[in-house]
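Take a look at this one; I'll ask things after.
One protein chain is absent from this view; the other protein chains keep their places.
Naming follows writing order (A, B and C), and every chain is counted from residue 1.
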Amino acid sequence: MLTARAEIRVRYAETDAMGIVHHANYFSWFEVARITLLDQLGLPYRQLEAEGNRLPLLGAEIRYLRPARFDDRLTVHLEIREKPGVRMTCHYRITRGEGDACEELTTGATHHCWVDLDSRPCRPHPRFHDAWERAHQATGG
Amino acid sequence: MLTARAEIRVRYAETDAMGIVHHANYFSWFEVARITLLDQLGLPYRQLEAEGNRLPLLGAEIRYLRPARFDDRLTVHLEIREKPGVRMTCHYRITRGEGDACEELTTGATHHCWVDLDSRPCRPHPRFHDAWERAHQATGG
Amino acid sequence: MLTARAEIRVRYAETDAMGIVHHANYFSWFEVARITLLDQLGLPYRQLEAEGNRLPLLGAEIRYLRPARFDDRLTVHLEIREKPGVRMTCHYRITRGEGDACEELTTGATHHCWVDLDSRPCRPHPRFHDAWERAHQATGG
Partner (left out) sequence: MLTARAEIRVRYAETDAMGIVHHANYFSWFEVARITLLDQLGLPYRQLEAEGNRLPLLGAEIRYLRPARFDDRLTVHLEIREKPGVRMTCHYRITRGEGDACEELTTGATHHCWVDLDSRPCRPHPRFHDAWERAHQATGG
């Protein structure tokens, strides 16, 4: 399993007239967590693109459990649970607070396809593949 | 079944560095179609709020089949297929072009809860309920 | 003088927790009016790019006189008042309502530079230049 965490502080521009975060913004936060994961693997997204790969979305789901509000400090937890092939799924949980006060606000997933710069499906970048293998062995998987 | 159609022209601000529409923006277009449906039923969202109802999201899904691009003219097709109760699901298709050249870009759904202004679940607004009943009878449902 | 008008209906996603439109969104509406002007001149922005030109922003100003709200129908009025050279300024007014009930919500301007695809400053596209000359003669300028 590959995991990453990203810290988000809710911007005023991300709220709507209901006084809570507009539902479309959570997808941008999921994206921040994906960028963070790639950084951790030593493969920043800019470099990934420069080396000929992209990770477009095939689909996504989200469940809204509790609303996020302006100025909230949130944590986006990302997990890749299944071995990434041409297709890859990222799972997310967004939480607010720590310890006993920790609340789950959102769960979701995004489904991606590894493609080259001509948009042809391809295998995951070798460094990404290796990171998965190392993480898998470390957990005795 | 209740249906609505909204016409969207893609704005430059909605694109991203891949040269296509950023995936989060489709949810704002789904929202435009919901507003259009309420208008058609003689129950604009502003009035709905003024009369004590809101329609927050419980969840959503989306599948991206083909990318939308800057300046594309798109149609968002909305359908409510099941009788709305406290919970209500809206289904969407986004298409580009007409007739034989019509392409499906996206399909999706949003799941909502009818609530009052204290965020307590409630029945659909009477005018919304009546619209469903009329549409249902018209189709011999 | 070159002029264009674009009709905007305020989306829920464009509001913020103050219950009004977030101030950054007006710039996207100004952009919609620029696209409309180019359409009117028979030189859609997509074609302009395909023919080797871009119109990046050098700067902008805006004054907020009255807030726009969800579902408002607005008109963005665009004027190019000075002969476009390498640099070009677009002036904007955003209004709500018609006739005696017409209110001015916003005034502003965006400053642009005509560039080629290598980002080198260049003259306005010939069709744009011609449109200015024709409009100028028509008004006895």
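Please note the rule applied: a contact is a pair of C-beta atoms (placed from the backbone, for glycine too) under 8 Å apart; a residue touches a chain by one contact, two chains touch by 3 or more.
Since the model is a prediction, treat every value here as computed from it, not as a measurement.
Asks: Of the residues A:Met1, A:Ile35 or A:Cys122, which one touches the chain left out of the display?
Replies: Of the candidates A:Met1, A:Ile35 or A:Cys122, A:Ile35 is in touch with the missing chain.
Asks: List the residues of chain C that touch the chain left out of this view.
Replies: 18, 23-25, 27-28, 54, 56-64, 67
Asks: Which residues does chain A use to touch the chain missing from this display?
Replies: Residues touching the hidden chain, for chain A, are 11-13, 27-28, 31-32, 35, 44-46, 70-71.
Asks: In the complete complex, which positions of chain B touch the hidden chain?
Replies: Here the touching residues of chain B are 12-13, 15-17, 19-20, 22, 24, 69-70.
Here is the rule we use: only the chains that are shown with their structure count from here on.
Asks: Taking shared residue numbers divided by all residue numbers at the interface, is the value for chain B and chain C over half (same) or under half (different)?
Replies: same
Asks: On C-alpha atoms alone, could you tell me the rotation angle mapping chain A onto chain B? Nearest 5 degrees is fine.
Replies: Angle of the fitting rotation, chain A to chain B: 180 degrees.
Asks: Taking each chain's centre as its mean C-alpha position, how far apart are chain A and chain B in Å?
Replies: Centre separation, chain A to chain B: 26 Å.
Asks: With centres defined as the mean C-alpha position, give me the chain B-chain C separation in Å.
Replies: 29
Asks: Would you mind listing the residues of chain C that make contact with two or more other chains?
Replies: 12-13, 70
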